[in-house]
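After the C-alpha cells below, expect a handful of questions from me.
The other protein chains are all here in position, but one chain of the complex has been omitted.
Lettered A and B in written order, each chain numbered from 1.
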Amino acid sequence: MLRYFIKRLMSLILSLAVASLVIFLVIEVAPGDPASFMLGINAQPDTVAALRTELGLDVPKTQRYLTWVSNMLSGDFGTSYTYRTSVATMIADRMWVSLPLAIYALALSTLIAFPAGIYAAARRGKAGDMAVMGVTQLGIAVPNFWFAMMMVLVFSINLRWFSAGGFAGWDKGLLVGLHSLTLPAISLALPQAAILARVMRSSLLDILGEDFMRTARAKGLSRRQALWRHGVRNAMIPVLTIIGLQFSFLLAGSIIIEQVFYLPGLGRLVFQAISSRDLIVVESVVMLLVFAVIVVNFIVDLTYAAVDPRLRSRT
Amino acid sequence: MNRNLIIGTVLSLLVIFAALLSFIWTPYAHTEMDIPNKLQSPNWQHWFGTDHFGRDIFSMIMVGARTSIAVALVAVSIGIGLGVPLGLTAAARKGSWLDEFIMRGNDLVFAFPAIVIAILITAVFGAGAINAIVAIGIFNIPVFARVTRGAALSLWERDFILSARVAGKSSARISFEHILPNVMNLLIVQGTIQFSLGILAEAGLSYVGLGAQPPTPSWGRMLADAQTMVSFAPHLALIPGVAIILTVLGLNLLGDGLRDYLDPRLRIARS
Partner (left out) sequence: MSLLTITDLNLSIHKSDILRDVSLTVDQGEIVAVTGESGSGKSMTALAVMQLLPDLSVTSGSIKLDGTDLLTTSETDMCALRGSAIGMVFQEPMTALNPVKTIGDQVAETILIHKAMPPVRAKERAREILTRVGLPEDKFPLTRFPHELSGGQRQRVVIAMAIALRPKLLIADEPTTALDVTTQAQILDLLKGLVKEENMGLLMITHDLAVVSDMADRIVVMRQGEIVETGATKHLLAHMQHPYTKMLFAASGHLVDLPTPPPPSPLLTVQNAIRDYQLPRTSLFAKPGHYRAVNDVSFTLHRGERLGLVGESGCGKSTLTRAILGLEPLQDGQIHLDGAPVFSGHSPNLEVRRKMQVVFQDPFGSFNPRHRVDRLITEPFFLLETPPKGTARKDAIAKALTAVGLHPDDALKYIHEFSGGQRQRIAIARALIIRPELILFDEAVSALDVSVRAQILDLLAELCTAYDLTYLFISHDLSVVRTVTDRVLVMQAGKIVEQGVTEDVFSNPQHPYTKSLIAAAPRLPDLTQISKESVL
C-alpha cells in the first residue's frame, strides 16, 4: 500500500514538473519577448526595458523557470502587470468561487447519477431503464452554458427564484453563498450526471455478467441483494475514472458558466487577463487549473486502491 | 431494426446537408443586415426570425453548421492521425520505455482540458477558429491513443497474432495488417463520439470568445450575442441551442447505433 502511494506520488510530482515546464514554454518563451508582447507594438523602448527588469527577463531562461517554480512553491505568483497587485491574492479571491462551484457540481452530479445508473441497471430493458436512458441521451447533448441560459430565463427572469447573476459572497453565510451558486452548479452538473449515470449503468451491467454474481445468487442472494452487495463496489472501479475526468470537465466548464452568471471566478479573471495581455495572470491561473486536475487524479488513484485490494498488494 | 442508427443517420445527414447547401444557397446572405427588421420572431419571411442586426437566423444557422462541422472534423482527424499510431506503437512495445513514455505523455495531456489549451494559445497567439481546432484536436489525441492501445493490447494476447509472428512478420506489419482492422469498429464509434464532443466544445469555446471570430458565424457566438437579449427575444438563444442539441444527439445516436451494428458479439446475441 505504501509502495503504491509512493509510486503515485512520484508520478504526481513528475506530472506537475512537466506540466509547469510546458506552460512556461508556451507563455514565456513562445511569444519571443513577453515584455514587448504585453505592452503592445506602440510601447516605448524604456517602458519595455523597465518591464523586462521587473519580470526578471534578463536572466537565462532555465534560471527564470526555476525561480518561477520556487516562487510558486512559496506562494508567490508574481505581480499582475495591469492590476499592479499580487497575483496570489487575486487568484485566492477568485478561487473561492470557482472551486466551490466545481465541487458543488461534482457532488450534485454524483448524487443524481448513482441512483439513476443503479436503478436503470436493475431494471434493464424495462420502462424505467428506457426512461433513464432516453433522458440521459438528451442530457449528454445539451451544452451546459445554453442550459444555464435557459435556467436563468425560467428561474431568474420568469420565476424570480434566483438572482440572474453575480455572487453574494461567503461572508453573508454559507447558505447565501450556496444559493447564488445553485443555478450554475445545476447547469454544470446535469449534463455530466447524464454521462456518469450511463457509465454507472453499463459498468454495473458488465459486472452482472460476471461469474461471481452467479455465485452470489447460488448462495441465496436475491437479484437486488447481489447487485448491492457484490455489484456496486466492483462497478465503482471504472466509474471512479470517469469521476476523476469529470472534475476537470467541471473545472473547465465552470470557466464558461461563470460568463453566463457573471460570477467573479477564475474564468472571468483569465478572460480579462487575456484581453489586457497580462501573461503573468494567465500563466498562474492555467498552472492552478492544471494543478487541480493532476491532484484530483492522484486522489482518484488512491481511491482505486481503497476499492480494489488487488492494487494494494501489487506495485 | 436498429432505431438509433436510423434516427442518428437522418439527423446527422440533415446537418451535413444544411452545411453543404449553405455554400451555394441560403435564404439570405448571412451577413446581410436589415436593421428595420431586427429581432423578428420566426415568421414566413424569416423562418427562424432575425437577430439584433436584422440578420436572417436560418441562414446563420446553416453557415454556423459549416463552422461546427469543420472544427470538429479536423479536430477528430488530428486525434485519429496522431493518437491511433501512438496507441498502436505503445501496444506493440508494451512495457517498454516507449510505451511508458507515450502513456505518461497521454496522462499529461489529459491534465490540460481543451479550454485551458485554448486559453494558452489565445493568450499568446490571439483568438481564432484555428485555436478551437488545435485545442480540441490536442485533447482528442490521448483519447484515441488510449482507446487504441487498450483494444490492441487485448488483441496482442490472441493466438492469431502469435501465428503472424511465427510467420516472421514485424510488429509494425502486424499492427497494420491484423490489429488496425480489428480495432477499426471501435475507432469509428469513438470517432463519432469525439465528433459530437467536438461540436459541443467548439460551441463552448466560441461562446467565451476563444473560437471563431466575427464575421464567421458560429452557433456558440450566436448564443453569446443572444445572452443579453434572452428576456425579450428568447428565440435568439433557443434556436442555436436546439441546433447544437439535435446535431450532438444525432451523432451520439449514430455512434450507439454503429456500435450495436458493428459489434459482432451483440449481433449474435440478437439473432
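One rule holds for everything that comes next: a contact is a pair of C-beta atoms (placed from the backbone, for glycine too) under 8 Å apart; a residue touches a chain by one contact, two chains touch by 3 or more.
Because the structure is a prediction, the values reported are computed rather than measured.
**Q** Which one, A:225, A:276 or A:303, makes contact with the chain that was left out?
**A** From the options A:225, A:276 or A:303, the contact with the absent chain belongs to A:225.
**Q** With the missing chain put back, one of A:80, A:234, A:254 or A:284 would touch it. Which one?
**A** Of the listed residues, the one touching the omitted chain is A:234.
**Q** Which subunit A residues would touch the chain omitted from the figure, given the whole complex?
**A** Interface with the chain not displayed, on the subunit A side: 3, 6-7, 210-212, 214-222, 225, 229-230, 233-234, 307-310, 313-315.
**Q** For subunit B, which positions touch the chain that isn't shown here?
**A** Residues of subunit B in touch with the missing chain: 158-160, 162-170, 178, 181-182, 264.
The criterion applied here is as follows: only the chains that are shown with their structure count from here on.
**Q** Just how far, in Å, is the C-alpha centre of subunit B from the one of subunit A?
**A** A distance of 21 Å separates the two centres.
**Q** Within the complex, which stretch of subunit A touches subunit B?
**A** Residue positions touching the partner: 11, 14-15, 18-19, 22-23, 26-27, 30-31, 37, 137-138, 140-146, 149-150, 152-153, 157, 245, 248-249, 251-253, 255-256, 259-260, 267, 270-271, 273-274, 277, 279, 282, 285-286, 289-290, 293-294, 297.
**Q** Would you mind writing out the residues of subunit B in touch with subunit A in their complex?
**A** For this pair, the touching residues of subunit B are 104, 107-108, 110-116, 119-125, 196, 200, 203-204, 207-209, 223, 226-227, 230-231, 234, 237-238, 240-241, 244-246, 248-249, 252-253.
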